[in-house]
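Yeah, one chain of the complex is gone here, protein chain that is, but the others are all in their spots.
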Amino acid sequence: MIKKVYAKIVSIEKIAKETMKMVLENEHISQFAKPGQFVHIKVADHTLRRPISIAETNVETNTFTILFKTVGSGTRRLASYEAGEYLDLLGPNGTGFPLDRVEENDVILLIGGGIGVPPVYFLAKELTRLNVNVHAILGFQSKDYVFYEEEFKQWNDVTIVTDDGSYGKKGFVTDYVHDINGIDRYFACGPLPMLKAVKEELEGVEGYLSFEERMGCGIGACYACVIPTNTKDKYKKICQDGPVLHANEVKL
Amino acid sequence: MIKKVYAKIVSIEKIAKETMKMVLENEHISQFAKPGQFVHIKVADHTLRRPISIAETNVETNTFTILFKTVGSGTRRLASYEAGEYLDLLGPNGTGFPLDRVEENDVILLIGGGIGVPPVYFLAKELTRLNVNVHAILGFQSKDYVFYEEEFKQWNDVTIVTDDGSYGKKGFVTDYVHDINGIDRYFACGPLPMLKAVKEELEGVEGYLSFEERMGCGIGACYACVIPTNTKDKYKKICQDGPVLHANEVKL
Amino acid sequence: MIDLSVSLPGLELKNPVMPASGCFGFGREYSQFYDLSVLGAVIMKAATGTERLGNPTPRVAETASGMLNAIGLQNPGVDRIIAEEIPFLRQFHIPIIANVAGSTVEEYEEVAKKLSKVEDLAAIELNISCPNVKEGGIQFGIDPDMAAEVTKRVKAVTSVPVYVKLSPNVTDIVQMAKAIEAAGADGLTMINTLTGMKIDLKTKKPLIANKTGGLSGPAIKPVAIRMIYEVRKHTSLPIIGMGGIQTAEDVLEFLLAGANAVAVGTANFQNPYVCPEIIQHLPIVLERYGFHSVKEATGGAHR
Partner (left out) sequence: MIDLSVSLPGLELKNPVMPASGCFGFGREYSQFYDLSVLGAVIMKAATGTERLGNPTPRVAETASGMLNAIGLQNPGVDRIIAEEIPFLRQFHIPIIANVAGSTVEEYEEVAKKLSKVEDLAAIELNISCPNVKEGGIQFGIDPDMAAEVTKRVKAVTSVPVYVKLSPNVTDIVQMAKAIEAAGADGLTMINTLTGMKIDLKTKKPLIANKTGGLSGPAIKPVAIRMIYEVRKHTSLPIIGMGGIQTAEDVLEFLLAGANAVAVGTANFQNPYVCPEIIQHLPIVLERYGFHSVKEATGGAHR
């Protein structure tokens, strides 16, 4: 259930180039958030809230983590908040990665591109509860942007790819998906061109993609964030039906 | 000379109902400000700057004081700043109370109404440098709004008047101006109806009034703050030619 | 006791605050946050003759104290709105206003006709800011003759009161209002969005896929207040005012300008509780400024 809450900023730090990590305290979000869901954050001096994925929750400390890239004025303003301040946010919003069809011993591929890595991390952590085989491929622009390699390594086999080869392997995540054999299911989050390429490359494999779109309400009321689908309704709302959608139902 | 400066807030406190006192540190303002001049303050989230009179300067500590009433969203936001923060301000703006014609042993009447008291206080303090006879009449709505009585008493004879008689004498400042004999010159700052009444009551005495008007630029460029006069130009700009104007030149 | 109630054609409002069309869907999402029965009324998302899928995305962009949107009237079509959405809203026992849109006068007629058969529909809001495909895309809302024509034709086929929603993108808002009054409208709602654009410096293209979008939010409030004030001077139709309302003080400003009731749009996105919060705060604000009722405040700036 989505609630409007005030979450206290526990810590905020820069963890890679243009990339901030913020830990927030709020019981509702930390108890109920599922991987793939997001919070819709009110940022001072801005009309519209900003959607940011939940990267981790901790039910013991009632905290949750978000990671964000400072790309424009809203995320830059968000980066200027300090520990101890409160953020007004809605959450948890949207529908996350579906885990109900995951079966024991499945080979699962996680793909994260840039700031698409955080929700995939949350998913990776959740998947450790199930007895499955998880492989992660994470793509970044270049060395300076890489984050969370160690965090992933706790749980999974992980391959880091950079566009320019300045760290890990060189190229795009799609160049390495075939290194993993017998993939039963994949989950991906990242920029649209990456999602398109992943869908094509893994044609035939059951997959779920997490999408981004500019949002108004963030809760399904304004029709700002639709994506065309081949389902009965012909579209889905990314903020409500998504951000995670079945790769085969979306028209890319 | 007007400069754009960043002044550090040294302290901020509430000194009476809806009335804040803020001490700021800035060399330029504290060295050059004259009684009657104002600073034009940029307040977060507001398009237009807010004009606030300078209530006191201290050339040793490079500080100056402003007092303001929280009447609307700008002054309420101003009241929410904290010591240590910096304010972007223009100053000192405008033309203050003229002291060049004040002569030794003159009987001088100072009249302040409500938040018009601060510039009059600055003037009272300045006048102590001259060998003159100063009387102050300060009007407030009611007891809770009274401030700076003690501060004035250091320098002058002072009469406090409240509209409802809840403190000091009851009535309007104009009810008591004739208690002072042989006034050579008066200086007044307060709401427009008070200024009008003072001018009428003291017809024939040389007087100077400090005016308020909604401002745009605050420096004389936009013609927002004009007041009709019977001078050659037919008008004066309150932000530049004023806020202090000769009582006889303005058309009220 | 401050009296918040307002009686307008078709609308017995217990308070003057309702969500604006397109900013509240059909109420389902906001009903997660609060009981919609506290609202004065509700205005639904636009209904067209058949399902519309709207414009390509991005459909929204942020601006200083405002936002642009070009949703493009996406909606499931009037039949499904009647079958699926109105029954949901009915449970809250508040007046339901349907926002009617179309590309031809015939489409307006058809949608209005269907809606007016819905037993407890309180009123229709005619959204005339849509481009008329027959007339080469010119909006009904910017031409007084076309606006009058669509008003007249819709009035002829419906039994529920018709409020016409004025576009602010016109030289003479009073002329529009008078034409619509003469055509028999029961009321006006105003203002719709101002046409605007934002260019993405990175792509060098208009950020909104539709290029232009409608500007809403506090940025446009001064334009809304001015237009309501002018229209109030020259027509006697009731006015539901909107454009940038965020607080109960804003509501009072609209009432003083001449609005009889108000709608809240963009502010719902910032604070899903904005409507109930305004409703709770409104009596306090009315009292502070010396009013005993909403009715007393309406038109206050004209006295």
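Going by the order they are written in, the chains are A, B and C; count residues from 1 in each one.
Operating definition for what follows: a residue touches a chain if its C-beta (ideal position, glycine included) is under 8 Å from a C-beta of that chain, and two chains touch if they have at least 3 such contacts.
Everything quoted here is computed from the prediction, not taken from an experiment.
K.L.:
In the intact complex, which of the depicted chains does the undisplayed chain touch?
P.N.:
B, C
K.L.:
Hey, which of B:48, B:107 or B:205 is the one touching the hidden chain?
P.N.:
Per the contact definition at the top, the residue touching the missing chain is B:48.
K.L.:
Which one, C:24, C:108, C:163 or C:229, makes contact with the chain that was left out?
P.N.:
C:229
K.L.:
Using the touch rule from the top, list residues of chain B that touch the missing partner.
P.N.:
Contact residues on chain B toward the absent chain are 1-2, 4, 42, 46-49, 74, 90, 213-228, 234-235, 240.
K.L.:
If the hidden chain were put back, which residues of chain C would touch it?
P.N.:
Touching the missing chain: residues 63-66, 68, 142, 169-172, 194-199, 201-202, 204-206, 211-213, 215, 217-223, 225-226, 229, 244, 249, 252-253, 256-257, 289, 300-301, 303.
Everything that follows uses one rule, which is that only the chains that are shown with their structure count from here on.
K.L.:
From the centre of chain B, which chain's CA centre is farthest?
P.N.:
A
K.L.:
Could you give the separation in Å between the centres of chain B and chain C, each centre being the mean of its C-alpha atoms?
P.N.:
Centres of chain B and chain C (C-alpha means) sit 47 Å apart.
K.L.:
Once you find the CA centre of chain A and the CA centre of chain B, what distance in Å lies between them?
P.N.:
Whole-Å distance between the two chain centres: 57.
K.L.:
Nearest whole angstrom, what separates the Cα centre of chain A from the Cα centre of chain C?
P.N.:
Chain A and chain C have C-alpha centres separated by 36 Å.
K.L.:
For chain B, give me the residues that contact two or more of the other chains.
P.N.:
Residue numbers touching two or more other chains: none in chain B.
K.L.:
Which residue numbers or ranges of chain C touch two or more of the other chains?
P.N.:
Nothing qualifies.
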